[in-house]
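Before we start, here is the structure in question, set down as structure tokens.
Every protein chain of the complex appears in place save one, which is left out.
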Amino acid sequence: MSEQTTSPATTGPQVQTPLQEFWGYFSQNTGAVIGLVFIICILIVAIFASVIAPHSPIEQYRDALLLPPAWLDGGNSAYLLGTDDVGRDILSRLIHGAQLSLFIGVLVVTLSLGLGVILGLTAGFFRGAVETVIMRAVDIMLAMPSLLLAIAIVAILGPSIFNAAMAIAIVSLPHYVRLTRASTIAELNKDYVISSRVAGASSLRLMFITILPNCTAPLIVQATLGFSNAILDMAALGFLGLGAQPPTPEWGSMLADALQFVQRAWWVVTFPGLVILLTVLAFNLMGDGLRDALDPKLKQ
Amino acid sequence: MFQFIIKKLMLVIPTFIGITLLTFTLIRLIPGDPIEVMAGERGVSPERHAALRAELGLDQPLLVQYFDYVKNIASGDLGRSLITKTPVTEEFLTLFPATVELASCAALFAILVGLPCGIIAAVKRGSVFDHSVMTFSLTGYSMPIFWWALLLMLVFSVNLGITPVSGRLDVTYWIDEVTGFMLIDTLLSGEEGAFASALHHLVLPSIVLGTIPMAVIARMTRSSMLEVLGEDYIRTARSKGMAPMRVIVVHALRNALIPVITVIGLQVGILLSGAILTETIFAWPGIGKWLIESIGRRDYPVVQGGILIVATIIIVVNLLVDIMYGVVNPRIRHSK
Partner (left out) sequence: MSLLEVNNLTVEFGDGDNPFRAVDQVGYSVEKGEIVGIVGESGSGKSVSSLSIMGLIEYPGKVKADTLKFEGQDLLAMSENKRRAITGAEIAMIFQEPMSSLNPCYTVEYQISEALKIHQSGDKKWRRQRVIELLDQVGIPDPESRLKTYPHQLSGGMSQRVMIAMAIACDPKLLIADEPTTALDVTIQAQIVDLLLDLQKQKNMGLVLITHDLALVAEAAHRVIVMYAGQVVETGPAEQIFSKPKHPYTQALLRSLPESSLGKDRLDALPGVVPGAFDRPIGCLLNPRCPYATERCQKEQPTMQGEGVRQVRCFTPLDEAGRPSA
């Protein structure tokens, strides 16, 4: 049987690049695509905030306090979504808030991902005492409600947007550490790592060049979900007055004293929360889609 | 089984020690001199300053301070509030039942809604019901709960006027505190309408607090159930000719619940986190509101003690979940 007749299988579909293949799976998930589109929109809005926003986010129009949205009686088309109690345009504040929220998201995810990957790789690669210390610390952090820990950290560092971001980055570390450690351990015993080790690769090279690229899929998913967590936690801290300080237009802090307007001005309460919900939902939808597209278990 | 519990208990000890270390350092991380920070803007005389330092043991070496701290914890002394001067433990104990009551109702809501939704969605995979459960749960999961609270308040309290806005009981009732659980106390009091009022006050906060856990439980139950339904032993069970309902309840559910129990256990942390926001909004006199107010007042002993207690509760609950996991899953129980 030196020569084999061509089987029909060889005339199958053309070989796809990994990216094409990934997009093929991802684009089948309607929710994920909607999420992605929404995120791109928010991104554009954030980048061109100062162009798009009709007003300055902090300018107070004293003649237009608590105006309802434009389509209601008493509304003014200059203030599309109405104004808050000191006469600031809600739409403009929301648009500028997008900038801040996305920036915080990037900051938090970069910090926690970077540090988490290093700690997780170290724990998974060296095992032994190093691992025990790191994983115990992670367990301790997981025993704290993340918001409470973040609040405590902010309370100590002092309320500011940067401190809040630090606090959120710290409390979201454990997930990245656990994930990286688990994938590292799983990869560590595979043949390609052993052969690389035998070839004399240094520990650092093994950790970052050989192993890490093979752990990226779950990390990408976690980072996407980390984004939505960062936005939610930031908003919660802002709401409690521990995040962005007035007059910074941050979504959560826009709701900080909304409780008193529940009875009088529903628009002050409704819009910022809706934007938070939609943005977080978009990231979660995309995260779900990414997980399905990147999870080799679900692929045929 | 006994060995299994002992083993789990041993694992908890280092975590607990870590937590005491954390709360201990937390206070010492406050920038500036702790006494001055605690005293605030009023300032403090040098004599008083020295006296306070000695009183708080701040003139001792760090290690000694830590051991003193642990010793105090061991004897149940978590310090006194700087503001009210009452012991932290005492304040905690008066407020804790309110939080437990709220969190239990929220958990009950989350489980009673989330679990059946997840099960039915998995069994009827691909149906309209499945899709709506998945959509709602993802929305719930993404919900900024402080806004959700405001929104529900806007609709149900302000516009429809069916639920009260805040507190645990109408002011018209005066109930003796027996257990601290309003539902039980109002029943014990025998006062007409008090129980209904307490229940009434619980509805919105419970829904708000239970929303995220409900979403998580529904999603987890669904995916766990889907996985189990594809297992070989489900085919075996069906090959015995049993009714589909029995296959689902007896054979699938038991296995599917194993990971769900862990997830439910993890919700305790989420519930306590959420309680901070929910209690603040609904003026619910529990430990969440207490902690936030203490942070605002820079009442550091309360913050320190409160965090320690909350973390301990979570560790204990996780331990219980681990043990329950062993009871449900024979494979875990037998691995020593």
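Every chain is named by a letter (A and B) in the order it is written, and numbering of its residues begins at 1.
Methods note: contacts are C-beta pairs under 8 Å (C-beta built on N, C-alpha and C of every residue); 3 or more make two chains touch, one makes a residue touch a chain.
Here the structure is a predicted model, which means the values were calculated and not measured.
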Candidates B:A196, B:M242, B:A283 or B:L320 - the one touching the absent chain: B:M242
Positions on chain B contacted by the hidden chain, ascending: 231-233, 235-243, 251, 254-255, 328-331, 334
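The rule we apply is simple: only the chains that are shown with their structure count from here on.
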Where chain A and chain B are represented by their mean Cα positions, the distance between them in whole Å: 24
Sites on chain A touched by chain B in the complex: 31, 136-137, 139-140, 142-149, 151-152, 155-158, 228, 232, 235-236, 239-242, 252, 255, 258-259, 262-263, 266, 269-270, 272-274, 276-277, 280-281, 283-285, 288
Of chain B, residues touching chain A in the complex: 14-15, 18-19, 22, 26, 29-31, 138-139, 141-144, 146-148, 150-151, 153-154, 157-158, 165, 269-270, 272-274, 276-277, 280-281, 291-292, 295-296, 298, 303, 307, 310-311, 314-315, 318
